[in-house]
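All protein chains of the complex are present and in place, except for one that has been dropped.
Right, subunit A next:
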Amino acid sequence: NAEEIISFIKQAADSQITVLLVAFWVFGGFHAVKYIFIMFSSHRHDDLKEMLDSNKDSLKLEAMKRIVAMIARGKNASDLFPAVVKNVACKNIEVKKLVYVYLVRYAEEQQDLALLSISTFQRGLKDPNQLIRASALRVLSSIRVTIIVPIMMLAIKEAASDMSPYVRKTAAHAIPKLYSLDPEQKDQLIEVIEKLLADKTTLVAGSVVMAFEEVCPERIDLIHKNYRKLCNLLIDVEEWGQVVIINMLTRYARTQFLNPNINESLLEEGGSGDKTFYGSDEDEDEDEEEKEKKPYVMDPDHRLLLRNTKPLLQSRNAAVVMAVAQLYFHLAPKAEVGVIAKALVRLLRSHSEVQYVVLQNVATMSIKRRGMFEPYLKSFYIRSTDPTQIKVLKLEVLTNLANETNISTILREFQTYIKSMDKDFVAATIQAIGRCATNISEVRDTCLNGLVQLLSNRDELVVAESVVVIKKLLQMQPEKHSDIIKHMAKLTDNIQVPMARASILWLIGEYCEHVPKIAPDVLRKMAKSFTNEEDIVKLQIINLAAKLYLTNSKQTKLLTQYVLNLAKYDQNYDIRDRARFIRQLIVPTEKSGALSKYAKKLFLALKPAPVLESPFKDRDHFQLGSLSHLLNAKAGGYQELPDWPEAAPDPSVRNVEVKESVRAVGTVTHRDTGALWGPQRMEGSEKEERKHQRKSKPRKSESESESDEDEESESESSQSESEDSESEAEVKKKKKVQTRVNYRESAQQQGASKTIIRFKKAGFSFLSNAHRSLGVFLQTIAPSSALKSYELLHRITGEGLSVEYCFSRQPFSPDANMVAVQMQFTNSASSDTKNLHIEDVKLQSGMRVKEFPEIELLPAGETATAVMGIDFCDSTQAANFQLCTHTRKFFVSIQPPVGELMRPVFLTENEFKKEQGQLMGMNEITEKLTLDVKCRNEHAIVQRVTTAANLSRVPCGSDKECRFAGRTVTSGSLVLVTVATKEEGAAQLTVNCEKMVIGTMLVKDILQALTQ
């Protein structure tokens, strides 16, 4: 209290009170001052209040700064509440912020007064500026006053559907706050969480999963629909959110997918041979048999998760790396877990606290998957500068990693550690040697000998620790080592550490038959010093005496009696009890019962050798990286890592209906297009930004034309319909997008027959002016490549009528299974042609034709176009028919190039790989080729391939590969084309298609296109 008074005096220094106070101090002593202090204490912060009430912002700021400094030091400043809360609406932004800090700190104590500030925040929630809305919500939700729960609930709900993702993020943050304030709101909050989980922005994802984990981690069903989206967004989420999402998805995956290692033994083979399998051996075998009947196929969603988290191992954030590592450890097939080792070893160069946590986890992992860390053995070597706790953990890992091949190097390391000055560490090393010796029988003798050598060490602690470890080792094969037991017996003269003495005595007693001469002598010495020994030593002396009595009663009878008599009067009742018990048991009297007959069996029973186990064994039933794992005890709020299900739950729950929603279109995360972690990933998220980016984006060295880029982004936006991508735009932007989408849809519906396409020079397709005025480039369906036209009827044979056709590559709207064929009729004769139509169509079975409507009149010198649809049944068989005019009939036939029998589909890179993976073997055709000189850049390849076949490009991370995808028009079988380029024009073409004929022909066509 005196301190406060003095500070009070200091504060009052400028006032006249000081003089008064000093006078009081002088005349009345300390108590007088204290009295005055109490009197004034209600006005203690008068100067601060005055400053807060002033009109000057600078004074207010100064006051607030002093108050915040008080809070920081842990001083109570609650009596200033009314004065501070008045300034909540202050214009000065720093004052306002400091008032918020104060308010959040003291609102709980001053609930009524805190309510005064609420209206300010409510106003803030309606502000047009998103940042003000967000900060108002943030402070409002931080005020822990139960009375405003309904207000908070309303605010959160409203903010959850706010246009700005930043406000929605704040709403997600507010959810756990409200939940901790009033758990009764859970159901309503889950609704909000469900809504926010569906959000497609990276900004929100981390925060809402955080809220999910705090409020309703058991509602795993909420994740289904968002699973794929979360996986795909993951890499772009801020680092803290990544940790939370990865941990949650680990749990999710454990409930939804099958164990990828189901067919393998859980324990690593080799090395662990010594270890016993406990209990459930047979059950496991049965399980395996059952599972082997149906071979394991990994769920694509499971694969997606593993694939999308892997790059995060390169994160600078140790927590993210650890999160991915534990995900791989818990979820990945055994063969793939290895990738995490390198990243974890990297973390060992970080701060010592990080090392501590990582080593704990590595210790657990290294028991189950030793092979993974073996290449990094040297990274766990201990340096003299490491803190002891790190040393001990590294030792643990080294011990776990020891096997027949590396044990000699490890032991050599251990040998230097024993020379360390850090005694705790030396003791741990000796125990580690003991563990190596038990686990690896080859080196048992070497270790034992080394340890025996340590018995002559100058340091008693080293000797004592060695004795304890040797005792355990000797238990395994005592008969071979009676000389060591003798050696140890000698040590009793010198060694003082009780545990060591006790261990030696136990050894001698246990194996007294191996040292029949020495044992009684040891007992004699011990009997002499009995009264001065520690309790554990005394117990072992009694033990030794009893055992000797039973084996060699002639020599030791008296000694035993003597020891038991000493023990009878010991201070410790345990020892007295023991002595009484043993006497009854071994010394036959009339009263002693049947038990004494068994005394020998009781004392000299064969005891199993102790198993020296890692303290980290079986710790992996806790989720790695978690607090619970570290403490090896369940922490509050820990969610158990579920066991793999026996049978996989329905994977279709994760399917998301393809919505023709406007929101989904327009923005794409560019993860799959190669610009990871880069700026392009947000190209979509803000239109302005996008433009800006487009401008500032470096021109790629390849001569990629503007139109190509457009095409790409266009295709991505439609891809986003299937792959959930985020979209966030102001209403204006939405509208823009909407028009685009509507346009595209309508274009498709109208079908090619109604779309007016004129041909100019080599058949470049252009859009009508009307469409161009919309500012939209119709790139999605028809790639910018030229359409090749073929001759159907020559001018001479047609007597003036010439017909050319091309495959317009537009969907044929009357029948989606038909290929649209665009025909151009030119009447170069001098007379009109009438009633132009089709007759007598001759087709292979299954093929169908939809004729074009009859052209009634084609005046001389004029041109007309028409579109007909032909279902080629995915074959290159020709469609034969007669083209009739009012005067003549011409036999014509249309034979499609194989490339026209397909239509482009939009796949993401991931989908592409997935699909490709399913079309291996017979369905895959690979050809090596040398690219034409003119066709060695990406752009040229893309153009040639898309000219040869109606495929769309698949975004690809590597620029050494071009991928294309399409489906055959009739059966919808996937056609996947990959052109991988290498040095000097060498390339490899891969076509994956279920229809082998189509595939073979396509390879030929593309090969030709690329080489000529």
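Note that in this section a contact is a pair of C-beta atoms (placed from the backbone, for glycine too) under 8 Å apart; a residue touches a chain by one contact, two chains touch by 3 or more; residues count from 1.
Note that in this section contacts and distances are computed from a predicted model.
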item	value
From "AP-3 complex subunit mu-2", "Cytoplasmic tRNA 2-thiolation protein 2", "Autophagy-related protein 101" or "Acyl-CoA thioesterase 19", the hidden chain's UniProt protein name	"AP-3 complex subunit mu-2"
Candidates A:125, A:306, A:343 or A:432 - the one touching the absent chain	A:343
Touching the absent chain when the full complex is considered, from A:185, A:315 or A:466	A:315
Option from A:108, A:613 or A:643 whose C-beta touches the chain left out	A:108
Residue numbers in subunit A that touch the chain omitted from display	56-58, 61, 65, 68-69, 71-74, 92-94, 97-98, 100-101, 105, 108, 129-132, 138, 141-142, 144, 164-166, 170, 173-174, 176-177, 180, 207, 210, 235, 238-240, 243, 247, 311, 314-319, 321-323, 342-343, 345-346, 349, 351-354, 356-358, 378-379, 381, 383-385, 387-389, 408-409, 411-412, 415-416, 419, 421, 445-447, 449-450, 452-453, 456, 458, 483, 486-487, 490, 625-628, 630-631, 633, 635-639, 674-679, 681-682, 685-686, 689, 692, 696-699, 957-960
